[in-house]
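Got a structure for you, questions after.
Note that one protein chain of the assembly has been removed; the remaining protein chains are unaltered in position.
Think of it as A, B and C in the order they're written, each chain with its own count starting at 1.
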Amino acid sequence: MSIAVIYGGARQNGNTEQLTEYAIEGLQSEKIYLRDYHILPIDDQRHSERGFQDLGDDYNSVIKRVMAHDVLIFATPIYWYTMSGLMKNFVDRWTETLRDSEFPQFRQEMGSKKAFLIAVGGDEPHIKGLPLVLSFQHIMGYFGGKLDGYILGKGSKPGEILHDNAALTAAEQLRKKLSQNGN
Amino acid sequence: MSIAVIYGGARQNGNTEQLTEYAIEGLQSEKIYLRDYHILPIDDQRHSERGFQDLGDDYNSVIKRVMAHDVLIFATPIYWYTMSGLMKNFVDRWTETLRDSEFPQFRQEMGSKKAFLIAVGGDEPHIKGLPLVLSFQHIMGYFGGKLDGYILGKGSKPGEILHDNAALTAAEQLRKKLSQNGN
Amino acid sequence: MSIAVIYGGARQNGNTEQLTEYAIEGLQSEKIYLRDYHILPIDDQRHSERGFQDLGDDYNSVIKRVMAHDVLIFATPIYWYTMSGLMKNFVDRWTETLRDSEFPQFRQEMGSKKAFLIAVGGDEPHIKGLPLVLSFQHIMGYFGGKLDGYILGKGSKPGEILHDNAALTAAEQLRKKLSQNGN
Partner (left out) sequence: MSIAVIYGGARQNGNTEQLTEYAIEGLQSEKIYLRDYHILPIDDQRHSERGFQDLGDDYNSVIKRVMAHDVLIFATPIYWYTMSGLMKNFVDRWTETLRDSEFPQFRQEMGSKKAFLIAVGGDEPHIKGLPLVLSFQHIMGYFGGKLDGYILGKGSKPGEILHDNAALTAAEQLRKKLSQNGN
């Protein structure tokens, strides 16, 4: 079992990142900070004759790295009650990969991965973060998979998440689960 | 009463656009196609000393045009069970505007606008589009406002929305509502 | 195709009933007003040795009538942001029917029915009624089916629903759909 963490936050070492780092402490993982890459919004060519064209940005190299792992942890701050635009642009591009001959098994492979969501927000995340959870459930459901778990944490100012004991405990439990799967 | 339509679709004349055009037929409105502008993901500087810096892209000019209107229609295709990345990046930047001295009344003004969502998707939009609706409800709620209405339509291939009679009727009813407000 | 309408409202001729009557005008249907029957809360005997015992109320005769139809319309007022207790007690008893040898095909049969929800409420039904929609989606999903459509209407005082043009139009469209299926 190998883990990819996809970070959607705009701020280095933000609350979502701290919580996620705590969850994967001691586990091997490949960390991908989307803010470090140039990933354009999708140019929807589903219905054009020539189909999708390579946009020449970093998307393809990033998705290739993601697909090499069995467990995906989507770590996004809750921006405006759903995932960050950085994360959303990345996800939107999957529509392109679904039609990319370099990823002929994209759908099946995504459906067989374990997927977790870690999301921290400042405004009642346990209630107002639920649309985000439901979106990810539908996203993984599209591939025939499911969202295997999620952690919602509360934090706004830097470091605030470290006071959310419930979130920290949930992160420990996720870590335990991920290490057991590893055997 | 004046109307701004904010289009989040990547494809010209896509299903969401067609439905929205039908809803505003004969009404005066300012149409903003986000795909025609360069709008970067937010660079979260809420907690940095110097605060947000101008990213030098088109965001500020676009939000200025949006704020000049009383009614906002957010028209986004349902990409992966929530708004498009183009739309999300635009919304994310509001965090910056909330702290921008050029928009001292941003919060109150946004809270006093009428807001509508028009969203078309191919995969059970009336169920799987609900997280998107809930997100927008929370978004407008943040400003003390609310989502005044939404239309979910079904369509995937170009033009398919024109066969969704329920959505077309809802669009007509929205049009009627918007014209009455105009007096 | 034959239609059963299951009414969960406590009040005769309430808003939900008026909207539903409008939707099925001219169509043949069997109408079941749950308030006219004695249906006890479930006595959960899933895990007892002897299993479920007949509670001697009207439930079994009602579910038998329901199962005779291909299309189910669940018509419930939105009480406290979900279905009425009358409706919920009826649904809860399905757990019993799932284990009842008199209904050996209950699961498959329920999964093959068309299911619609009509629900009227006074407090932002298009937003605050969504948890009810999601519950019904999961309910039909349990059987391998789905919620084929829903209408949310706004009304509180008697007759108020007759001013909700959007709901009335949606009811007409449902009627058309149901009549076409009937051929």
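Note that in this section a residue touches a chain if its C-beta (ideal position, glycine included) is under 8 Å from a C-beta of that chain, and two chains touch if they have at least 3 such contacts.
Since we're looking at a predicted model, the values are computed, not measured.
Among the chains on display, the ones the left-out chain touches in the entire complex are A, C.
Interface note: of C:M67, C:L134 or C:L162, the residue touching the hidden chain in the full complex is C:L134.
When the whole complex is considered, the residue among C:Y7, C:Y22 or C:W94 that touches the unshown chain is C:W94. Residue-wise, the contact with the chain that is not shown comes from C:Y79, picked out of C:Y79, C:F103, C:F116 or C:Y150.
Listed here are the chain C residues that touch the chain not shown: 9-11, 14, 35, 41-44, 46-47, 77, 79-86, 88-92, 94-95, 123, 128, 130-132, 134-135, 138-139, 142, 157-158. Listed by residue number, the positions of chain A touching the unshown chain are 124, 126-127, 130, 133-134, 137, 146-147, 149-150, 165-166, 169-170, 173.
As a working rule, only the chains that are shown with their structure count from here on.
Taken as a graph of touching chains, this assembly is arranged as a line, each chain contacting the next along an open chain of partners.
One simple way to say how far apart two chains are is to compare their mean CA positions; for chain A and chain C this gives 38 Å. Separation between the centroids of chain A and chain B, computed from CA atoms only, is 24 Å.
Multi-chain contact residues of chain C, defined as those touching 2 or more other chains: none present.
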